[in-house]
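Missing here is one protein chain; the remaining ones are kept as they sit in the complex.
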Amino acid sequence: MDSVIMIMHERPELRAPILIEGLPGVGNVGKLAAEHLVEQVKAVKFADIYSKHFPPQVLLDDDGVIRLVNNELHYYRGEGDRPDIIIMTGDYQGMTPDGQYELSHHAIKVCKDLGVSRIYTLGGYGVGKIVERPRVLGAVTDISLCEEMTKHGVIFSKGEPGSGIVGASGLMLGFGKIEGIPAVCLMGETSGYFVDPKGAEAVLRVLMSLMHIELDLTALTDKAEQIDMIASKLKEAETPDVPKREDLGYIG
Amino acid sequence: MDSVIMIMHERPELRAPILIEGLPGVGNVGKLAAEHLVEQVKAVKFADIYSKHFPPQVLLDDDGVIRLVNNELHYYRGEGDRPDIIIMTGDYQGMTPDGQYELSHHAIKVCKDLGVSRIYTLGGYGVGKIVERPRVLGAVTDISLCEEMTKHGVIFSKGEPGSGIVGASGLMLGFGKIEGIPAVCLMGETSGYFVDPKGAEAVLRVLMSLMHIELDLTALTDKAEQIDMIASKLKEAETPDVPKREDLGYIG
Amino acid sequence: MDSVIMIMHERPELRAPILIEGLPGVGNVGKLAAEHLVEQVKAVKFADIYSKHFPPQVLLDDDGVIRLVNNELHYYRGEGDRPDIIIMTGDYQGMTPDGQYELSHHAIKVCKDLGVSRIYTLGGYGVGKIVERPRVLGAVTDISLCEEMTKHGVIFSKGEPGSGIVGASGLMLGFGKIEGIPAVCLMGETSGYFVDPKGAEAVLRVLMSLMHIELDLTALTDKAEQIDMIASKLKEAETPDVPKREDLGYIG
Partner (left out) sequence: MDSVIMIMHERPELRAPILIEGLPGVGNVGKLAAEHLVEQVKAVKFADIYSKHFPPQVLLDDDGVIRLVNNELHYYRGEGDRPDIIIMTGDYQGMTPDGQYELSHHAIKVCKDLGVSRIYTLGGYGVGKIVERPRVLGAVTDISLCEEMTKHGVIFSKGEPGSGIVGASGLMLGFGKIEGIPAVCLMGETSGYFVDPKGAEAVLRVLMSLMHIELDLTALTDKAEQIDMIASKLKEAETPDVPKREDLGYIG
């Protein structure tokens, strides 16, 4: 069995498309953003990616119909000054380091095959506390991209993230650089404690500016407000008499 | 060494056979059911499947004769309106996620090669408490199968199992769907605490109805009664003064 | 890199040789016995086996000269009624289940290539207490071997070992059976607490009888006495006031 299996249902002819990757990760920022984008631009699924590096699992819909866990490719044909876009989202990232490499290596091969002209990988940047107005931090494959990104509100901050970028959002930049495809990682700040639609919103605002597209972000804003409410209730519950979560670390 | 090695002792010519898979899992429901079926229909073993994804172990019979741990294929030729059947059972499932993928991928390749027209995978659905009358839950590769299954007593319950299906019983549906082989997972409810012949019995009753076969389930019923007796004795022993197992969760 | 690399320094022409395997394991019984045999019959090393399934380690001799950890093949040409023998010993077994499979599968391929007519794998059978007169338990690939083995003092005891045989000594029987090479596992009883020359001695006595060879076992007997002495001193030290090792389990 090949370590990655792609089934392409349709081979779209696209004009130097931009690939946007958003898979599960810190605060689920990347996945939330990418899925919201798919919905809003009504992108069309054209490929399923299966891999033995995903969990050995099928998921069920409400009728009891299964599907094998996967990653998916969707396309959107831009009009006017809007570019053609491929959106990669999915249930999981590779579960092991070498699985991560295999999957990202495969994704870049697909990019080359489809003539992808630029990659944006989306992720969360966990800062360990609630963030009121999340910044979007950037990382690039070439210094020439910094200036352009800065114009669209992306922040390049020396030493952030200090430990580099781990997983698909990092590796696709790494392999993109090797293969000569310009690539940018957009990281929305997030506490890292919750699924974070606010971080996803921040990332999408940058993408809207970069790609001249309009997206209705209401659904994300609503979800973000709900989570804010839950978070502040949890905070109230933490009276001075009750030890904070951190203090209980020794329990296990 | 190939990651899966199949040794076919005989190549049976079968008429669009149905494959039934029952390997070790929750409550051992699938394995119990599949092995009982092999015995009752006097199915003939025709293939051994070995894999480096199984434990590196040989088992001994009472005379000290060994055999390498394996999965096995058995066939049964139906008569009248009874279909030809292939039964897959064995000592283990793959021990790692990628092993699970390799083995299920191989099994589906074998299905295609032998002209399998439908797959039933058997498993247990752990509900965490003793079940008096286990239901049989279903999952399917195509919504058109739901109605047929419902007629034979299979229950489709939204959100059950919530985390999907993990292991061979799930993956064989996943790959079956990709390869165009209709497939159904039949999950007998079980506490998940014991080996559960009652869950196996429930699953077999559905299969009997589906395939127009008669099976003597006495052996399973007897085993189920014995286990019920042990379980109720264990329950009695739990006097009010003694904390229940769950309450001790924090210890270990 | 191939998962197993064999470097054959010489290709001995042997008459239907018997392969004897003794690698590290319970009580190190197999390795002790095989190494003692190599010394006593002055067997000649003819092949080194390296593998990425061994630890990534080199060992140093007293001069600081390294060698990559390995398994080794040695041959001995029998005279008269003594058979030609290949002895497989080494530093490690495969460290992972699939490594175990790869290495045993490779070993059996080598057996076929060299015309091996029978395999004896040597191991320890851990019984969890000091054994005065270790029995040698047997496991075979075919029931026809039981009678012959019993004549040479091998014991076949229903349900022992109950969990089958794990590792190279088991897998080489498993693959031997598949490939049609008769194979026997000889397991010397051992506490499993110490390296156990007494278990090795018991196994070698069976091999001496089976292969019409004479071995000086003094060195093993001496080592066994030393270890017996240490063991009985440890036992004395366990006065009633001092908790036994088992009782201290919660510390570490």
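Couple of notes before you dig in:
We call the chains A, B and C, going by the order they appear; numbering starts again at 1 in every chain.
Criterion: a contact is a pair of C-beta atoms (placed from the backbone, for glycine too) under 8 Å apart; a residue touches a chain by one contact, two chains touch by 3 or more.
Given the structure is predicted, the values throughout are model-derived calculations rather than measurements.
Shown chains touched by the missing chain in the whole complex: A, C. If you put the hidden chain back, the residue from A:48, A:84 or A:102 that touches it is A:102. Residue C:59 is the one among C:59, C:143 or C:231 that touches the chain missing from this view.
Only one of the listed residues, A:173, A:203 or A:224, touches the absent chain: A:173. Annotation: of A:13, A:61 or A:142, A:142 touches the absent chain (contact as defined above). In the full complex, chain C makes contact with the omitted chain through residues 1, 3, 7, 50-60, 62-69, 95, 99. Residue-level contact of chain A with the missing chain is found at 3, 94, 97-98, 100-102, 104-106, 137-143, 146, 156-159, 161, 163-167, 170-171, 173-175, 177-178, 185.
The rule we apply is simple: only the chains that are shown with their structure count from here on.
In terms of Cα centroid distance from the overall Cα mean, chain B ranks first. Put simply, the C-alpha centre of chain A and that of chain C have 53 angstrom between them. Among the residues of chain B, those in touch with two or more other chains are 3.
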